[in-house]
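A quick write-up on the structure given underneath.
Now for chain A:
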Amino acid sequence: MKETLIIAGFGGQGVLSMGKILAYSGVMQGFEVTWMPSYGPEMRGGTANVTVILSDRKISSPIAYEYDTAIILNQQSMDKFEAKVRPGGTLIYDTNGITHHPTRTDIHIYSINATEESAKLGNTKLFNTMILGGYLKVCPVVTMENVKLGLKKSLPERAWKMLPENEKAILHGAEIIHQIR
Partner candidate 1 sequence: MAEVEIKPENRVYGKSPLITDNVMHYCPGCSHGTVHKLVAEVIDEMGIAERTIGISPVGCAVFAYNYIDIDWIEAAHGRACAVATAVKRLHPENMVFTYQGDGDLSAIGTAETIHAAARGENIVAIYINNAIYGMTGGQMAPTTLIGMKTATTPYGRDPRLNGYPYKIAEMLTHLDGTAYITRQSVHTPANVRKCKRALRKAFETAMAGKGFSLVEVVSTCNSGWKMSPVAANRWLEENMLPFYPLGDIKCND
Partner candidate 2 sequence: MAQQQQEVKLMKGNEVIAHAAIRFGCDAYFGYPITPQSEVMETLMELKPWETTGMVVLQAESEISSINMVYGAAATGKRVLTSSSSPGISLMAEGISYIAGAELPCLIVNCQRGGPGLGTIQPSQGDYFQACKGGGHGDYHLIVLAPNSVQEMHDFVKLGLDLAFKYRNPAMILADGAIGQMMEKVVLAPQQPRRTNEEIAAECKEWATYGKPADRKRNVVTSLELQSEAMEQINLRLNAKYRTMEENEVRYEAIECDDADYVLVAFGSSARICSATVEMARAEGLRVGLLRPITLYPFPTRPIAELAKRVKGFLSVELNAGQMVEDVRLAVNGAAPVEHYGRQGGMIYSPDEVLAALKQKLIKA
């Protein structure tokens, strides 16, 4: 098993922490993992992305040239990463703010409107865990039990009171994701 994933969007959308939750979930599942972020000023309000690799073998390069899955959360990232999904791979995107929708026909495409759904729940901070739930529905690389453990591991203790809400958001994300192609 090897899953090479990129999560790309705006700084502040929780891109890096979503990657971290997934990476920690992978650790709990017994996988080798790498989490390789873009960093620096571009994180501060600009675009941010993180490459997460989960594998049952030692991971050679933490830097990928194509992805099994791309989670795309803004137009700039769509422009940059749609072409980098391997044929037969998966592209998941939040439709909010997307003007040019993906056009490829050789990959699986899913959309999820977590921006709107998290706003409806009155907590936009749940946006990223909702997206994560959608992703795990489509690509169940780690068990829900390990995701719960990964979530807890990746949050500081002072944020543990947020765990139940985030777990619900993951389940909700799994319900609202739908396949386009």
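In the analysis below, contacts are C-beta pairs under 8 Å (C-beta built on N, C-alpha and C of every residue); 3 or more make two chains touch, one makes a residue touch a chain; residues count from 1.
The candidate set was assembled so that all candidates are chains of the complex that A comes from, given by their letters.
Note that the structure is predicted; figures quoted are calculated from it, not measured.
Asks: Touching chain A in this complex, which is it: 1 or 2?
Replies: Touching partner of chain A: 2.
Asks: Which of the residues in chain A come into contact with candidate 2 in the complex?
Replies: Residues 20, 23-24, 27, 32-37, 39-41, 59-65, 153-154 of chain A touch candidate 2 in their complex.
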